[in-house]
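All protein chains of the complex are present and in place, except for one that has been dropped.
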Amino acid sequence: MKKLFALLAAAVALPLALGATGAAAQEKVIRIPFATAFSGPFIQFGERLWRGGLYATEEINAAGGVRNGIKLEFYKIDTRSPETAPFIAEFRRACENKDVPMILANTASTQLFSVYEYAKECNMAIFAPTAGAHWVFPDYGKWIYRFLPTPATVLPVLYTKVREEFKAKTVALSYTLDDQFSFQNLKVAREVLEKQGYQVVADLGTKLKETNFGPQVAEVRAKNPDIVIVSHQPDDGGKFVLQLRERGIKTQIVDAGFTISGADFWKLSNGEARGAVGFTTYASDDPRPIVQAWVKKWQEKTGAKDAAPDAFETATYDAVKVIAEVLNKAKSLERKDIADAFNAVKNFDTVTGTVSWGGAFGEAERNNPTLITIGDNGKLLRWPQK
Amino acid sequence: MDPISADFLARFGDIDLQKIWRDLYLHYTGVTWAFLFDLLTDYSLYLISALGLYVLFFAGQVSLGHAGIVGVSAYIAGIVSVKLGLSFYVALLAAGLAGMLTGFVFWYLVGLRLTLFYLAIGTFAITEALQTLALNSDYLGAALGFHGIPLATKWYHVFIILGLVMFAVWRLEQSRFGLAMRAIRDNPTVAGAMGINVARTKLLAWLFAGFCTGLAGCLHAHRVTILTPPEFSILMSINFVLAPLLGGLRTFWGTIIGGAIVWWLPWITTTDDPRWRLALYGVILVALMVFRPQGIFPATPTRTTGFRGDQAARARSVAPRPAAWSISRSREGGGGRPGITAPGTGFAFERRTIFGYACGDPNHAAAGCRANGGGGCS
Partner (left out) sequence: MQFGFLVEQVLIGIATGAIYAIIAVGLNLIFGTMNVLNMAHGSAIMIGSFGVLLSYYVGVENFWIGCAVGIVLAFLTGLLVERVAVRPMKGNWWNTKIATIGMAFVLENLVTVITEGRPQLYPRPFNPVYYVVYGDIKTPGGTLIEISNIQLMLIALSILMVVGMVLFLYRTATGKAIRVVAQSPDIARCVGIDVKRTIVVGFAVSATLAGIAGILNGVTFGSTYSFIGFQLILKGIVVLIVAGIGNMRGCLWVGMLLGVIESLSVGLGESTYRDFIAYSGMVLVLVFRPWGLFGEEGRVQREV
């Protein structure tokens, strides 16, 4: 017992003591909290997003940092997704700490909703580049800035094109039941499909991280739809497609959200995902130099010469670039000025297209998101191929 | 085929010590009183549920489905607040009642008939079933969550309710119901023979625990303002279970201290590298079981005389005393806790569970401990 207490005391006292020495060596640096799921069921996304952000940070610091020489640095905050309470506590701490200019919250929308009330009192910009759910509140607390194009705007365009290209009328829906992301996209997809006159012949819900899609595949074969719409996390989607193709079913796969644009989709389908169609924020064969530079950098860093980065890493890479831009253009590092700088972003060019804020709500205005198809080695290519 | 993440290898390769200490410094200097207070409030909220579970363990009812009670009462509180538009205090009461109802269901389905192992699995299964129901319900928001709950929980709500619950648990421990619960925990057959209504005492334990946990559920709902089914998972249940397990069952203070260790240790040790948080729970569990399985405040104190070492061998070499059963005050400390104690059996088995007697106690073995199908020796 005594040992335990001694250990605890040491664990608390030691860093404090060492910290006292660390305080002396201070360089000019801006530290921004990077909140995402670093433990728990969603750890795979957290680490990947952190890396995307890291590449961007290195680039920025190598080019001289922000605001004439100040280094940019991110530190980790674990949201312990699907828990909500830890993020609230950390958010409030970040609010309290006047040195923190803004927070980069790479979380699902659930966590964002949970801090909504606190955000109103906090007066600090919250940038959430990977939250894409339907916004349920009447405003964005003035301080929440989102980034992804919402399915509601894109799916109608996608499905109309799908109908043109594939002459599709009947649909099988495969989705993840307990994932907020997938479920939300599915809801939107259902509405759009109904409006466009598609007929849903099979409704297949699975749980997160399911490995056995046998029964679902059998359903698809029996009902024989024209297309199969997937709304899963990328890895579950990949497994599903693998098992579908193994069975000899050649039905066209269409996305309902960000299923096919994650790297795991290609990897876990063992290449069978080629030809799947969906939308995302960028395409790797986009000739714009900024896109090609990012693709090249990613290939160097990861050593994968034939592949291309996926949508999530790209989103975070862009997010950090946006943050750098905002920090550069802000009048000062006061929180209000940073928020104003966000609102003043107009047609800033990123890998994922141009982005602007400043409307009445915190959604980003993007140029049209790209319709994509999966090509060799999982590269995201523009669709339809011209 | 590259399962091993390149990042993992890289981090092992270049560890920048200066950066590590700087980050730790940042985390600790970023700690303000307000932040600690926030964490303290969250911890107290956690304790309310943990104390409810403590009462269940106290009565010998092992529950791995505690998150289910929290979840049901949280959703009910949300419904009362949002869909019915009633005040926070009405929601509080409703959540408490919902917790009691859920406790009743648990009691009826599994608590009444089943012993420890099957009880644990049964409670887990019920909670999973409840989670699936919630996921399929559009009324509850399904996977998108039940949002819009007003931010009504203030810090004083949490502390006052915690104080009340602590007081209630303390009184329960001291009361004759507490006595009855301890008797059931040690040996339900004999307790029944002594005239305790086992079923009713268990029901009381579940209702009490359900009510306390229900209050916690409501407080939680009004603190985070959004509820999703995946958060009420087995992980949450295990978090709750660790508290009384670490703390032992002699007194509720054990749960408070055990809960403090379980709750604060991850914040202190894994904020810089959060990947290890869940592995830390595992290490705590294994270390606890290897070194002090009876918890910090054991229900039956271990004898300080007698030597460590192969107690089992020693016990074998000494013939077990004939059944000099005494239904009387135990000589082994605590005040007047009745129960069957055969004098001198305490020394034979150093390894105690948090429930008191260990399986393998020669008297219990003679009574056909094994035939309980792993249900435990209670």
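Think of it as A and B in the order they're written, each chain with its own count starting at 1.
Here is the rule we go by: a residue touches a chain if its C-beta (ideal position, glycine included) is under 8 Å from a C-beta of that chain, and two chains touch if they have at least 3 such contacts.
As the structure is a prediction and not an experimental result, all values here were calculated from the model.
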Q. Where does the absent chain touch, in terms of which shown chains it meets?
A. A, B
Q: Check each of B:Gly52, B:Gly141 or B:Pro188 against the chain that is not shown and name the one that touches it.
A: B:Pro188
Q | Which of A:Asp179, A:Asp264 or A:Asp286 contacts the chain that the document leaves out | A | A:Asp264
Q: Check each of A:Ala56, A:Leu204, A:Ile227 or A:Val320 against the chain that is not shown and name the one that touches it.
A: A:Leu204
Q. Where the complex has a chain not shown, which of B:Leu84, B:Leu133, B:Leu164 or B:Ala193 is the residue touching it?
A. B:Leu133
Q.
On chain B, where is the contact patch with the chain that was removed from view?
A. 1-5, 7-8, 109-110, 112-118, 121-122, 125-126, 128-129, 132-133, 135-136, 188-189, 198-199, 238, 245, 275-276, 278-279, 281-290, 293, 311-312, 316, 349-355, 358-360, 365, 370-376
Q | Hidden partner interface residues of chain A, rising order | A | 41-44, 47-48, 177, 203-207, 209, 211-216, 218-219, 221-224, 235, 238-239, 242-243, 246-248, 264, 267-268, 270
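The criterion applied here is as follows: only the chains that are shown with their structure count from here on.
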Q. If you average the CA atoms of chain A and of chain B, how many Å lie between those two points?
A. 36
**Q.** chain A - residues contacting chain B, complex
**A.** 1, 4, 8, 11-12, 15-16, 18-19, 22-23, 25, 31, 38-41, 43, 47, 51, 75-76, 78, 80, 82-86, 88-89, 92-94, 96-97, 110, 113-114, 116-118, 133-134, 136, 177-180, 182-184, 187, 208, 302
(Q) With touch defined as at the start, can you tell me which chain B residues reach chain A in the complex? (A) 5-7, 18, 21-32, 34-35, 38-39, 42, 45, 135-136, 142-145, 147-148, 151, 220, 223-226, 228-231, 233, 235-236, 261, 265, 268-272, 274-278, 296
